[in-house]
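Excluded from the complex is one protein chain; the other protein chains are retained at their positions.
Labels run A and B following the written order; every chain starts at residue 1.
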Amino acid sequence: MNDIHIQQDAEDAHDNAYAGLLSNDAHWAFGTDFEDPLAGVDTTIPDGLDAAELAQYCLMLGDDALVYAHRLSEWTSRAPDLEEDIAIANLALDLVGQARLLLARAAAADSSIVPVLPEGSPVPDEDRLAFFREAGDFRNVRLAETPNGDFAELVTRLLVLSTWRLAIFERLVGHPDAVVSAIAAKGVKELAYHRDFAGRWFVTLAGGTSESRRRLTDAMRAVWPLIPELGEGTDTERTVGVDPAAVALEVGVVLDQVLAVGGMTAPDVPGLARVRGRAGRQGMHSEALSRMLAEMQVVARAHPRGRW
Amino acid sequence: MTENQAEWPLYEVFIRSKRGLNHVHVGSLHAPDAELALRHARDVYTRRNEGVSIWVVPSADITASSPQEKDPLFAPSGDKVYRHPTFYDIPSNVPHM
């Protein structure tokens, strides 16, 4: 009797790749059952690590993910084809996931950075940081917040941001903070796919039609001035994280390879100027960020005691 | 609207849901080439980690048996599973939900 059941189950499994879908909710984005990448991870901050600096560092990496995820999510229902719409949503979902973990880590490391809401507000820390900070308190690089252009711009910006973020995350896997290390380990797999997706499309557009090549050239001219900022690290990054200057060479090599395969040359354009030495990491953003945040934060801010 | 012939070809997607099982046909998708078809298949058909291995095959490369092999009249023109004629006319005055 048992044997028959086993055989039946095996046949079902052979017959239907999705047979197990309903037995385990963990891999669905719905419901409350998100898989916790920090399960079993020691959340105490290791000795010798400045908690306030660690919080600032997590804000930087978290804001990069949050802000660029927002730009990617604006593509929903607007992609060149359904397959790409689904792929772009996956990129955005990965980055929202990274942002949540990093913002939560920032709040846990230094509660003084978390905006204060009315007594009894149930809004969790990650959402206070995402929805109740002003633009000047955001620590993302400016490349993350630039308004969307066409698909060539998406591909070019994604190539640059994912190559750079992957190089940093690969080093963060060995970070002394077990939480940052776990977030990085999860992120590396995601970012490797993002870079692969972007690189593949970059080469495709480069070798496609004269129109796609023209658009790719324009996109590179728009993105390239924002690249130098990525390599100009802050004291925070150098003290508790990865100095982006240390990965600049590696990032350059990867980008050169992709450009070479596509037969494209990097545009000869100067980096975007800083304002009295300040850029995104210091809260000096483009006009686009506050407008983006006005939209992103509007519902949450109207209900500071709201439950969602 | 101008006639647009730039439709990506169709690929059939097969997924091995776990080790020890066969690849099973789960559906199809469009892609310009096999490499992107694999990426698309990952994004479209394994959004919830359903697979450990993916095959993609151009639909046009699948040779299928005809349900009425005995009757050659009805082995429809050619042996492709998927055909793409665009002459089917659909009434436009269709009330629907």
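In this section, contacts are C-beta pairs under 8 Å (C-beta built on N, C-alpha and C of every residue); 3 or more make two chains touch, one makes a residue touch a chain.
Criterion: contacts and distances are computed from a predicted model.
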Listed names "Aspartyl/glutamyl-tRNA(Asn/Gln) amidotransferase subunit B", "Carbon-monoxide dehydrogenase (Acceptor)", "1,2-phenylacetyl-CoA epoxidase subunit A" or "Cell elongation-specific peptidoglycan biosynthesis regulator RodA", with the criterion being the UniProt name of the chain not displayed: "1,2-phenylacetyl-CoA epoxidase subunit A"
Hidden-chain contact residue, picked from the options A:55, A:92 or A:183: A:92
Candidates A:105, A:175, A:215 or A:281 - the one touching the absent chain: A:215
Contacts of subunit A with the absent chain, listed as residue ranges: 18, 21-22, 28-32, 34, 66, 70, 73-74, 76-86, 89-90, 92-93, 96-97, 99-100, 103, 122-124, 126-127, 130-131, 150-151, 203-205, 207-209, 211-212, 215, 295-296, 298-300, 303, 305-308
Touching residues (missing chain, whole complex) on subunit B: 1, 4, 6-8, 10, 27-30, 32-33, 36, 44, 47, 59, 64, 66-68, 73-74, 76, 81-86, 88, 90-92, 94-97
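What we mean here is this: only the chains that are shown with their structure count from here on.
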Centroid distance [mean C-alpha coordinates] between subunit B and subunit A, Å: 33
In the complex, subunit B residues that touch subunit A: 8, 15-18, 21-22, 24, 26, 29-32, 35-36, 39-40, 43-44, 47-51
Complex contact set, residues of subunit A against subunit B: 13-21, 27-28, 81-83, 86-87, 90, 196-197, 200, 204
